[in-house]
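Removed: one protein chain of the complex. Kept in place: all other protein chains.
The first chain written gets the first letter, and so on, giving A and B; residue counts start at 1 in each chain.
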């Protein structure tokens, strides 16, 4: 029973580890360049999940001020506080504790992960672009066939 | 240097930490819409020159006024993103900016030769993004921001390496493999940063450094340490994690190789120093263990194995790339010694290696642009075909071995002294052995250049050519620096001593 509770408590982390290892394994095990990129994306995604898990505060609300409902004009005070919350995001959880009225989730990991997702998208598109070029140049996206083609050229060059 | 920085208006000097990174980032966008390669080059040259001046101003400011902290957007650290420059990253800033400028001067003829005309402007744009990313890694004081800059520089590097496909299609697979390994490295790093954030609740590195010593038994911190070391080790091409490097350097365009070899792995090495000595603290048991059993041992294995591999290469650039892996081994050994003298020697070798490898790769690029050669056997008799370039190549090659009269001697001397002070005679022995192997591979190239029968042109005379001035000048500046700093080592040694001091005592400041 203790074991089950322990696992249930750390459910997110278990998923993170499974995804991470699956992704890493896919990168290592397959010779197909596209599948390797799929594994890489999976690996990165697991990290996103890890960060989001860190940001969860139990019982915390979304870090948006609730009294803030109207348009720009009437609610400038609320916007000001939002700015401060975002800026001091590292201590958002702490300050929320101190003010003790409303408990907010920590928004900072979400912001970080938004950045990391952008990095992931950029990496993936550069990787896919390279695969397209490799496919056009070599006529294959299998690692072994590419190595064989290069080896043939290399040894021919040495013979000449 | 003081004179240069005094020229800057106070308003600019005060905001130099932000501008030095922002200028290349913005100008990358400008370079991208330039109609042709020459204009793109002009933008790149202007930008790197501006960045170099700003970097010098920052370094002078740090040396006279101590640590600079710049709050991005006015949000005060530790909550906001901080740009923080102390003596440690001031060295890196100076190195990247100076070599960025020299490489850019070199770029015009080299890129015109290797890259299709309609892509040159975009090529310079990618270079500027990479340059900005490297400067950003060096300057930032925020761990996650460091990851972002690391990826900005890496992603543009993959593109730059892949641009070598016009010469050799293997550039594509080299870039792809670099992308896979580089991304795994970056992801490991970001996992480590996530763990540190979990444990300390902050992302500011100076703030982390204050909070971490209370939690040396914390398993999360220890796991974070392992992830960060592996991730950054991949980026820095630390020995068993170096597999991406030889092909990437061998098949990238010449200009890209000479820029990357002098800056990219250096910056990753700096981040390792930053995390090992500043964010973590060298007295922690798990950091102590890593010094001896990770950095020293792997560093030594790396510098011997990679040197041996270098001896058996046919491709000149691949040979130098393996040699780069071996040189990373020297720096890692310096880290592993773990004393101020060791770190200082590692940093000194970092700077020196940038100066010599820059000159070597630039010379190979000059050979390539005139005769289209890349194999060592093709370098035959180049002493008579391209004498200026050959002499520069020879000076830098001797410096790589560590012959007296060149700066390579000082870096090995200080490294040996630091190891000896620590009682690590075996490290000194390995140092000597590795230098002998280095002599073997450098001698192979020099023998081809100076002794072997030269090429002949159609009429039977010796084919000769002079490299373009824009290539010769930066190459000779670097080659000259290799000799000059042997006789005037005080400037570099004082810089790196201050850097080691800042790394070891950073937390207590």
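Some notes on this structure:
Here is the rule we use: a residue touches a chain if its C-beta (ideal position, glycine included) is under 8 Å from a C-beta of that chain, and two chains touch if they have at least 3 such contacts.
Following the convention adopted for this analysis, contacts and distances are computed from a predicted model.
Per the UniProt record, the chain missing from the shown structure is "Na(+)/H(+) antiporter subunit B", taken from the list "Carbon-monoxide dehydrogenase small subunit", "Carrier domain-containing protein", "Na(+)/H(+) antiporter subunit B" or "Anti-sigma-W factor RsiW".
Considering the full assembly, A:132 is the residue among A:7, A:21, A:102 or A:132 that touches the omitted chain. Touch with the chain omitted from the figure is made, among B:13, B:28, B:272 or B:332, by B:28.
Annotation for chain B: contacts to the undisplayed chain at residues 11, 15, 18-19, 22, 25-26, 28-30, 32-33, 70-74. Touching the omitted chain from chain A are residues 64, 68, 72, 75-80, 82-83, 114, 118, 125, 128-129, 132, 136.
As a convention for this text, only the chains that are shown with their structure count from here on.
Here the spacing of chain A and chain B, counted between their Cα centres, is 28 Å. Of all the residues in chain B, the ones that touch chain A in their complex are 75, 78-80, 144, 147-148, 151, 155, 158-159, 162, 165, 169-170, 172-173, 175-176, 179-180, 183-184, 186-187, 190-191, 194, 197-198, 201-204, 314. By the touch criterion given at the top, residues 24, 27, 33, 36-37, 40, 43-44, 47, 50-51, 54, 87-91, 93-94, 108-109, 112, 115-116, 119, 122-123, 126-127, 130-131, 133-134, 137-138, 146, 150, 158 of chain A touch chain B in their complex.
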